[in-house]
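One structure is given below, encoded as structure tokens.
A protein chain is absent from this complex, but the other protein chains hold their places.
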Amino acid sequence: MNSATNSGRALPRAGSALPRAGRALPWALVTPALGWTLLFFVLPFVAMGFSSLTAHDGGGFTLANYSQFFTNQAYWQAMVNSLQVTAIVTVISVLLAYPFAWILAEQVPERWQRLALMLAVLPFWTSYVVRSYSWLLVLAQNGVINRALTGSGLFSEPLQLANTRLATVIGFVHFFVMLLTLTIFANLKQLSPSYRKAAADLGAGPVRTFLHVVLPLTLPGIMVGAFLTFVLCIGDYITPQILGGNNELLMPQLVMMQIGRRGDFPLASALSIILMAVVTIAYLACARWLKIERA
Amino acid sequence: MTINPNTWNPTTKQPLSVLKRYLHAACAATALLLATGSFARAADLNALIWCDHADPALLQPFEEANGVKVNVKEFEGTGAGMAIVEQSQPGDWDVMVIDSIDIPRGVEKGLFEPLPEDKLPLADLFPQVKLDNYTVVDGKRYGITEKFGYNTIGYNKTKVDPADMQSLAALTGDKYKGKIAIYDYYLPVIGMAALAIGKKTTELTEADLPAIKQELLSMKANAKLVGEVTASQTALATGEVDILVGGGEWVTAGLAKENPALDFSIPREGAVLWSQSLAMFKDSKNKDTALKFIQYIMSPEGQARLATSACYWGMPANTKAALSDEQKKILRFDEQPDFLARAQPYPAPDADLDKKMQDVWTEMLQAQ
Partner (left out) sequence: MRALVRIVSWFYAVAIYGFIFLPVVVLVLFSLQATSFPIPPFTGPSLRWYDAVLADTRLTSALVNSLLVAALSSAAAVTLGFLSAWGFARFALPGSALLRGLITLPLTVSYLIIGMGLLVLFNWAGIPKSLLAAGIGHVVINLPLCFAIIYSQMGDHQINIERAARDLGAPEWKVLLLITVPVMAPAIFAGFFLSMTFSWDEFVISFLLTRFDTTLPVEIWNLLRSGLNPKTNAVGSLVFAVSIVLVVFFELMLLRRKPA
């Protein structure tokens, strides 16, 4: 996925590029990748599709796994929860990351930018499982934050932070702020300074330049980042499982529960396919920003 | 190449088998590659276990004494364990840790090998945990209880009134609202809910589920979290909550050194007895080693190491376990006869009731 959407160029014609190439070579180049994708990505989907139409304890084809989802309130509530959490996380992450990316791109001197970015990414080189766990330590009743709050006399009672939806959201936002900062930063850097100069020459102040020139031009970067956030967030099991305290279930938890507790692959497949359908809808909504082009 | 007989019923086979044949052709090379890559060496013992058996302090002495490597795979819940077995080739597994009450399920599927009673220290076991009505099927012994304990009320005795912990009613009352965590495993906690409404855990039927659900929802309303082992243990140990529903010595004993205020009670209504057994697979290619492993685990030394395993502590089934006096005190070894007399076994639902119980559990988790 690349944010360079503004300068796509046409594919060079085969004739001009490679007069001597036979027909076999190009296919030999692309077939391994295509084959891999078909065999280990498309085919598993088909298998999952079939699986979702069978019953856990035998019997013929059935829609029971799907009807289970739509009729049982506890099941579709998981999807509602997932969508809510994902939406909250995406919005907060974009709002936090944009100014940060802007500061890195505009306020930090050029020679320090690389270091500043490296620093921002550094914490994400801890293991992702461990990161959620350390948030649990930070947010716990006797954790660092509560100790600081009660110790400073700001609060007399510790706050309930861990094992809530808030904790899940914090854990997610932590990761996605970094991700979005990177995509938005890349987008800001690609903006030619001449756009801004032109806007200034035409009499626009910095605020108007930002709103009417910079923001619209960085929208693709935001959308790519937001979509990535959506996909990664809605499919994540670890963060809600560790931080959410099981006070509510999200879709991935429901899927893993079917596998981990009961070995019910058909139901887990059906739930995965429903989750996939939701992601596809989101993809279609963002599709126009998600094209991969050659620079 | 076996197909999971449960998931892939022959009646559904027509369209599936076509795809499957195609798949086999497509995957043949990969399968070969994968099979060679993951093929276990002959001298290895492949054990399907709970986390307490993964402790190197438990496994290493056996590995060194017998010159074998013990490969372990952890799972939670019999359903998941059975699924793993069904996805494997016959002979992939040698021994399994399983809820004692679920042994008949494995026997029914033709998975287990009878154990030689004369080569096992059955006479030394606490009589109440031998659970012969589950571990012996058609006169043959298929499992031996290795460790047990209680799903009951775990609490911090400096934060709550221990007298209140003598009744399950404390869990649904207002006094400890927001101070409670629930252990996230449906069977024992549903068992506790059954005890709270005066039902016997062995006699539960679908008709009891509405009342049990009500009881669970009342607990949930009081609870700060519903957590797996770590989350609930952490919450109790760090003071996030003061009471753990479903807790017991398996939570408090391992933490006794760090936090001696943690304790558990067996309330008036009783407690749920959990009990894990070892079973050997019929298709095992290493039956001698498998038996040696079971003998080792059941030996006084093996029992002591298992009882105090890093993952969780629990009562050794063998009364002669080589535990220190301090360890015995932490486990409340001497009070066991009284505890055992008041405990009831894990609920053992059939597949249909099991699914319904899990749905009740899911609804409880999802309830706000």
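Read from first to last, the chains carry the letters A and B; within each, the first residue is number 1.
In the analysis below, a residue touches a chain if its C-beta (ideal position, glycine included) is under 8 Å from a C-beta of that chain, and two chains touch if they have at least 3 such contacts.
These figures come from a predicted structure and were not determined experimentally.
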item: Left-out chain, listing which of the shown chains it touches; value: A, B
item: Which of A:63, A:122 or A:198 contacts the chain that the document leaves out; value: A:122
item: Residue, one of A:88, A:166, A:204 or A:238, that touches the chain absent here; value: A:238
item: Selected residue (touches chain absent from view) among B:234, B:252 or B:289; value: B:234
item: Absent-chain contact - pick from A:143, A:220 or A:245; value: A:143
item: Chain A, residues in touch with the chain not shown (by the definition above); value: 1-2, 4, 9, 11-14, 17-18, 20-21, 25-30, 32-34, 36-38, 40-45, 47-48, 51, 96, 99-100, 103-104, 107-108, 118-120, 122-123, 125-131, 133-135, 137-138, 140, 142-144, 147, 174, 177-178, 227, 231-232, 234-238, 242, 252, 255-256, 259, 265, 268-269, 272, 275-276, 279-280, 283, 290, 292-295
item: Positions on chain B where the hidden chain makes contact; value: 1-4, 8, 20, 23-24, 27, 30-31, 33-35, 37-38, 40, 46, 51, 54, 56, 71-74, 87-89, 92, 228-230, 233-234, 237-238, 254-255, 257-258, 310-312
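Note that only the chains that are shown with their structure count from here on.
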item: Mean-CA-position distance for chain B and chain A (Å); value: 36
item: Contacting residues of chain A [partner chain B, same complex]; value: 39, 43, 46-47, 50-51, 54-61, 72-75, 77-78, 136, 140-142, 160, 162-163, 242, 245-249, 254, 257, 259-266
item: Partner chain A, residues of chain B touching it in the complex; value: 5-9, 11-12, 15-16, 19, 23, 26-27, 76-77, 79-80, 82-84, 86, 178, 184, 186, 224-228, 231, 234-235, 238-240, 351, 354-355, 358-359, 362-363, 365-366, 368
